[in-house]
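A single protein chain has been omitted; all remaining protein chains appear in their positions.
What follows is chain A.
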Amino acid sequence: MDNRDIDISDILAEVSRPDHHSGTSQSHSNSYSYSDTDAYSDHQLLTRAWTSERCAPELLPYPHDLMERIMARVQTQISRIEDIASSGPEGGVGQSNGHGYGQGYGYGYGYSNPHKPPGPSGTQNANLILSILQTDLSRTQFLVRSFLRQRLAKLTKHAGWYLAQLQRRQLQDSNVGVEPETERYLSPAESQFLRAHQSLLSELYGSSFLNAFPPTLRRLDDSTGGVPMVEPPDAGAAVVVRCLVDGVWSNEGDVERSESGGGGGNDENGEPATVELRMRRGEVWVVRWRDVRRGVERGELGLL
């Protein structure tokens, strides 16, 4: 651990010092400072995913790799905090009562070894570090939890529709057999939840009242009379987006694709884009979700 830490900070210092390198700094930071920039970029992506999921009327593709990395990092962080907490408390317990004013003075001096600080000021600092690490951990856990719960809320609200989607995609996958598209929108746990939820629900409805009806009226996905029972998420709902790309963003391509796609069977999810939009970087627009969905999924627009 120690070796790696030192290496990275040395390299970082090296990279950030000379200005003439800035043209190639992209590739530099790529090849050297993995763990540093990764945590930060993943944090940004998770925050974006959470905001988008909170603001979009529809379920967005599940970020499998990102969640895996985040969860792994959360696990290591928890064990790190446990390590620090179990090695810390000797002598620190009595002192931690003195939390309050005037603590900020005098920590700086005589404190040279950054890794295992000895002495009373060391334990104080260890307490501080511990509280910072724990706050940081709970903030990330909140993001993950809120993100997943928001997804579950959408799944339960439109369970019938998402289940139909899921089954249709599975059918496609078994036909094609190469690229499983099924797993793109839902995590395995989520598709399991969706199936169990819907089967429990129809069982409950069945046993409590549906069985008393004539057989033709028992279906939960009836669409006779032109009014489908399964309600899709509202793809026309108004959302607020900010344009992130350089230059001009336009959804011409999406609109054209949906027009040439014709019958609607080609579009794998929901209603296609209909209104052509153009926006410049930094602009904020209130528009319909279906017109910007592709842009948000590609990361060109950010939901606000």
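Rule of thumb we're sticking to: a residue touches a chain if its C-beta (ideal position, glycine included) is under 8 Å from a C-beta of that chain, and two chains touch if they have at least 3 such contacts; residues count from 1.
Rule of thumb we're sticking to: contacts and distances are computed from a predicted model.
Chemist: Could you tell me which of "DNA replication complex GINS protein PSF2", "Glycosylphosphatidylinositol anchor biosynthesis protein 11", "Translation initiation factor eIF2B subunit delta" or "Sodium/hydrogen exchanger" is the UniProt name of the chain missing from the displayed complex?
Modeler: The chain we cannot see is, by its UniProt record, "DNA replication complex GINS protein PSF2".
Chemist: Of A:171, A:189 or A:238, which residue touches the hidden chain?
Modeler: Of the candidates A:171, A:189 or A:238, A:238 is in touch with the missing chain.
Chemist: Which listed residue (A:149, A:184 or A:219) would be found touching the missing chain in the intact complex?
Modeler: For the chain that is not drawn, the touching residue is A:149.
Chemist: For review purposes, identify every residue of chain A that touches the missing chain, sorted by number.
Modeler: Touching the chain left out of view, chain A contributes residues 5, 9, 26, 30, 35-45, 47-48, 51, 54-57, 65, 69-70, 73-74, 77, 101-105, 107-108, 111, 114-115, 125, 128-129, 131-133, 135-137, 139-140, 142, 146, 149-150, 152-153, 156, 234, 236-240, 242, 244-245, 274-275, 277, 281-288, 291, 299-300, 302, 304.
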